[in-house]
Every structure is written in structure tokens, then in C-alpha cells.
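Up next, subunit A:
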Amino acid sequence: MIPELHVGWVLFAGAIGLIAIGVGGLLMSRDLFRVVLALAITEAGANLLLVLSGYRFDAIAPIVTNEVGGVMVDPVPQAMVLTAIVIGVGVQALALGLVLRIYRAYGSIDVAEVRRRMDDDIAAEAGLPLPSGREKPAVHS
Partner candidate 1 sequence: MNAIVLPVVLPLLAAFLLPSLARIWSSAARVLGPVLMLVSLCVLWTTWGEHPTPFVVALGGFQPPMGIAFHVDSVAMLFAFLVAGGALLMWPAWTDDDTMPRLAALTLLLVAAATGLALSGDLFNVYVFYELLSVASFGLVSARRTGAAFAAGFRYLVISGFGSVLALLGIALIYLRTGTLNIAHLGQLAPESLADPFGLAAFALLLLGFGVKAELFPVNTWVPEVYAGSSARVAGLLAGVVSKLAVLVVVRMLVVVFPHDETRMLLLILGVVGVLSGELAAWSAKDMRRMLAFSSIGQLGMIFIAFSIPGEAGWVAGLALVLHHLVVKSGLFLIADRWGGALQSLTGAARVSPFTAGLFVLFALSLIGVPPLPGFWAKLQLVIGLVENGNGVYLGALLVFLAATVIEANYLFRLAVAMYAEGASSTVTAPSGGNRIGAAIFAAVLVAAVFLLNPLSEAIDDLAVVGNDATGYMDSLAGGAR
Partner candidate 2 sequence: MSTTHLLIELVLMPLVAFVVGLAMLLMLRKIGARLQRRVGPPLLQPLFDVIKLYSKRTQVSHGLLHEAGIVVAVGAYVAIETLVPVPGMNGIAEKGGLILLSYLMMVPSLGLALGVGQCANPNGSIGLSRAMTAMLAYDIPFMLVVFGVAWQFQTTNLVELVAVQQAGGIATWGIVENPLLAIAGLFGLQAMLGKQPFEIYVAPAEIATGPMVEMGGKFLGGLFVMQSFQFYTAGVLYTTMFLGGGENWFTFLIKIFVVVAIPLSVAFMFPRYRTEDMVRLVWKWPVILALLGLVVAVQ
């Protein structure tokens, strides 16, 4: 039992750690691409946690075979995680697409720069003085 327990704890710690790394990345990245990566890492951590929530180390895979076996691993979390991963991939693709578009529009993927340019654009569209104090927004795609 002890090794299994050990593995379980390690995996739990790993999941938490992944989330922590991801959150750290989200907080500290100055680069949109890194933000996307951090988000991906966070999601991975959450998925791992979800899998672990239904996993039993003393059980067999939840596949219908002719083998007469002991307890099966709960299949629901695994199915869910599969779905979550798929969704996550979709979202990440979308995010990367957006990063690309932003780069084309603003020529930068620096968080602060993009933020400033966005504020300027919105203000310019509304006909307000630009928050950054520039005369007019630099580029429009």
C-alpha cells in the first residue's frame, strides 16, 4: 500500500504544482504567448486533479474485456477529462489565433503595450481623449 499511496500523493502534489506554476505564469508573464502557455499548464493541472479524483491504484482499466477482474477504475472522470482536454485544446487554439491577430494589429504581444493600445483604440472609437495621451492610435489593421 505504501508505494501506491506514495505515488498518489506525488501525483496530487504534481497536480497542485502544475496549477501553481500555471497561475504564477498567468500573473507574471509579460508576453501573451506565455500567458497562453500558462493557461494550458493550469488546465493540465486541473485535468490531472480530475482524473485523480476517480482513480484507484488497485483497480483495472475500465475497458470491457472478457477478463474477470477486480474493481474497475471509475470511468466517468476519465471521460470528462478527455472532453476537458479537447475543449482545452480548442480554447488554446483560439487563444493562439487571437495572439496572432493581436500581433498583426499592434505589432507587439507585450501585455502592457497591448493593454495600452487597446485602451487607446476603444477611447478613439468612442471619441474620447486617449488615456495614454497620444494624439491618435498608431495602427489600424
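The candidate set was assembled so that all candidates are chains of the complex that A comes from, given by their letters.
Simple rule for what comes next: contacts are C-beta pairs under 8 Å (C-beta built on N, C-alpha and C of every residue); 3 or more make two chains touch, one makes a residue touch a chain; residues count from 1.
If you're wondering where the values come from, they're calculated on a predicted model, not measured in any experiment.
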| item | value |
| --- | --- |
| Complex member touching subunit A, one of 1 or 2 | 1 |
| Sites on subunit A touched by candidate 1 in the complex | 19, 22-23, 26, 32, 35, 39, 42-43, 45-47, 49-50, 52-54, 74, 76-77, 80, 83-84, 87, 90-91, 94-95, 98-99, 101-102, 105-106, 114-115, 117-119, 121-123, 125-128, 139-141 |
